[in-house]
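Here's a slice of the assembly, chains where they normally sit.
Here the chain labels run A and B in written order, and each chain numbers its own residues starting at 1.
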Amino acid sequence: MAYTAERADTTDIIWSYIRKEAKEMMKKEPVLSGFLQSTMLSHRCLEEAISFLLAEKLGNNAVPAQLLGQVFEEAFEADPSIAVSIRADILAVYERDPACTSHLEPLLYFKGFHALQCYRLSHWLWNNDRQALALFLQNRISEVFSLDIHPAARIGKGIMIDHGTGVVIGETTVIEDNVSLLQNVTLGGTGKGTGDRHPKIRQGALICAGAKILGNIEIGECAKVGATSVVLEDVPAHCTAVGVPAKIVGSCCPQPAREMDQSLPRLD
Amino acid sequence: MAYTAERADTTDIIWSYIRKEAKEMMKKEPVLSGFLQSTMLSHRCLEEAISFLLAEKLGNNAVPAQLLGQVFEEAFEADPSIAVSIRADILAVYERDPACTSHLEPLLYFKGFHALQCYRLSHWLWNNDRQALALFLQNRISEVFSLDIHPAARIGKGIMIDHGTGVVIGETTVIEDNVSLLQNVTLGGTGKGTGDRHPKIRQGALICAGAKILGNIEIGECAKVGATSVVLEDVPAHCTAVGVPAKIVGSCCPQPAREMDQSLPRLD
């Protein structure tokens, strides 16, 4: 845990916020003090806290929490960009979800956030020639959180996956920074061919609840895909696509992933 | 458990039915006798049985079942309307679900029913200034049952949530009495603004599988929203809305939530 020493200082503002929020929550709800202490307050840095929390969730008889926690810590040490992504994801949820009133809540409670960070570990394993353990984690994520994210997918930072249940993200998917996804979104393939066959979601895009985006197509920068829509062709940047199958129905607000506005332009 | 004394009499007809059904099931399937004994037959009243059953499901290392069971019992004592709602919900499932042949089955097995009753506890906590524990329960409900119901939502009685996986109900949602919802329904917001931003579902309405209702709009009394539809505007009482985005396609049967008829008027 040598990597924590230099970070335990006060320069990690997010970790400072989280500790402050955890202490306040503990005062208001003492029943949760054990939970807050063991998941947050007894740790020296955000990385250690997340390793503990997620390892407790994913661990089982086959691979106990203690071992998984060490794998998390290895990954954090080897690839500092994971820690950067996690902080960006916390901020993304904090800013975009009006029901979220603290930095602590996504960390403690949001399944979409939990699954995403577990994916970050499985992705690191995948890229370091430990595909078998990565697939094991994919299954655990699917069982525990009900999201199915292939460890080979490439996902940027500042991502929010709201609610999360039912989300499917395929093997060759690319999601750039600052994208928002809602529950039950599928980023899927079309057919049994191997090779690059899943969507590319450009930065700032918003994919609303239940949308299915199928095949190696591109959802352009800051584009929006309406709820339940089925997208089979590219959606240009800053456009809104709606329907089954989806059609372009107009432009959208400048930053749809940040606005989280699932409403649609009036179609007359 | 003083509150149980006056109820242990034979005037609670639903509890009598449940005990009778549990005894019959035990005779037919002795392998389940421990399960039936500990969840149902060893309890003095329906409230005690539900407290036990749901606390066993939601409890974990952080907040063990025993503590949760006591919180359930506190809630039942403090707010007798919860017990009334639960009985109405059991009857709702029993009457509306053709695959349900007893009062016992929803109690033992239906995830939608389980999540709803756990929400009733979290809602009581939310209203009694214990928001932190309410949010903890929201997360546990989401992990265990795959339904995400914000504790601040207001939900009436006589509710059936069929199958349940993937349902999302937002913070300012209102659901009146005798509504039916199916799996994967979203009652969501539109955008990151705070304030009253979620749907109002009037009594007797039916929201079919996978429908998304987005924003502070009203689904009128005994209206029906078709499967997978995306509703962005009010639906008047007794009307049927269908499509992505949804349009009014006609009226519907007088009591759609009771009929559970997901079919649609023929569109020619």
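A few remarks follow.
Quick note on the criterion: a contact is a pair of C-beta atoms (placed from the backbone, for glycine too) under 8 Å apart; a residue touches a chain by one contact, two chains touch by 3 or more.
Just so you know, these numbers come straight off a predicted model, no measurement behind them.
Taken over the full complex in this file rather than the chains on view, the one protein sequence occurs as 6 copies, with 2 of them shown.
Simple rule for what comes next: only the chains that are shown with their structure count from here on.
Every residue of subunit B that touches subunit A in the complex is listed here, in rising order: 61-63, 67, 130-133, 135-136, 138-139, 142-143, 146-148, 150, 165-166, 168, 170-171, 184, 186, 188-194, 197, 210, 212, 214-215, 228-230, 232, 244-245.
Subunit A makes touch with subunit B in their complex at residues 25, 28-29, 31-32, 34-35, 38-39, 56, 95-99, 105, 108-111, 144-146, 163, 165-166, 182-184, 208-210, 226-229, 242-244, 258-264, 267.
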